[in-house]
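Complex shown without one protein chain; remaining protein chains in place.
Order of writing sets the labels: A and B. Residues in every chain begin at 1.
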Amino acid sequence: MSQPVGTLRQQVTGDLYAEVQTFYAQQMRRVDALDIEGFADTFTDDGEVVHAGGNRQSGRTEMVAGMRANPPRYRDIAVRHWFGHLIIEPDAMDGNTLRVSYYTLVTQTDRDGKVAFQPTFTVDDVLVRVDGRLLTRSRVIHRDTPVAPPAG
Amino acid sequence: MSQPVGTLRQQVTGDLYAEVQTFYAQQMRRVDALDIEGFADTFTDDGEVVHAGGNRQSGRTEMVAGMRANPPRYRDIAVRHWFGHLIIEPDAMDGNTLRVSYYTLVTQTDRDGKVAFQPTFTVDDVLVRVDGRLLTRSRVIHRDTPVAPPAG
Partner (left out) sequence: MSQPVGTLRQQVTGDLYAEVQTFYAQQMRRVDALDIEGFADTFTDDGEVVHAGGNRQSGRTEMVAGMRANPPRYRDIAVRHWFGHLIIEPDAMDGNTLRVSYYTLVTQTDRDGKVAFQPTFTVDDVLVRVDGRLLTRSRVIHRDTPVAPPAG
């Protein structure tokens, strides 16, 4: 089950690491600012998001409609998405396609400065580089759940 | 309003990304250790900090005096600053000047191990490289506040 650690099928360069981190920094600034159209623009036209509950949004139009209909967790709350432990795997056949996995922690700060937390998630993305610009083609969000302790 | 994502005016190299992250790692170790002079040394002589409440400190001397006068949030508390989603933009005309934006989350752990959180902030820095060494020339700290949900 365990693959060698510290070796990916293709080593991630520093430039690629910085490019991907910067992409997410920009994408999350948009979602945290409730710039729904701007956020949708960071996806391909046919971009797809599968939420932790199983709800699936396909394409920018559906994504924007869904976010407009359901922004309740943002009501009078400053939301920030924090990422951790990115693993970036360029497609062996196509350097413009990347699989990226990361942890997310979401803070919700109210007007009094009190911070609340959503459950943590692990996310699997496929990014594509189109005309030199990264876009998210698919995103699958997994809610982190307890694992069984190993058999003694 | 939306700029293209995944493209900065000038692409951030992996080396620059590592340099800036390392700079902040060292700067935050100093502030979290209450090494006030060491922290002030990471700013230019005329370095300026504008706090979220609007309070402005200009120059290392004022910065040190201000931090000596007001370290209450550190009393018997281990403070740690966490950064997220750096966006690094080298000045188009001067590669030794960088605009950097990032999220911060501040944890306060008491002697019993209980963790409390300050409200989240977004910070805008200007860094300059002097004799091969990064320094903060200005810092503007914004407290994160709720944004209005988009018009349905």
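As a convention for this text, a residue touches a chain if its C-beta (ideal position, glycine included) is under 8 Å from a C-beta of that chain, and two chains touch if they have at least 3 such contacts.
Keep in mind it's a predicted model, so treat the numbers as computed, not measured.
Q: If the missing chain were put back, which residues of chain A would it touch?
A: Per the touch rule, chain A residues meeting the hidden chain are 1-2, 4-8, 11-18, 82, 84-88, 103, 105, 117-120, 143-150, 152.
Q: Given the full complex, what residues of chain B touch the hidden partner chain?
A: 13-19, 21-30, 33-38, 41-42, 68, 71, 74-78, 80-83, 107, 109-111, 113-115, 129, 132-135
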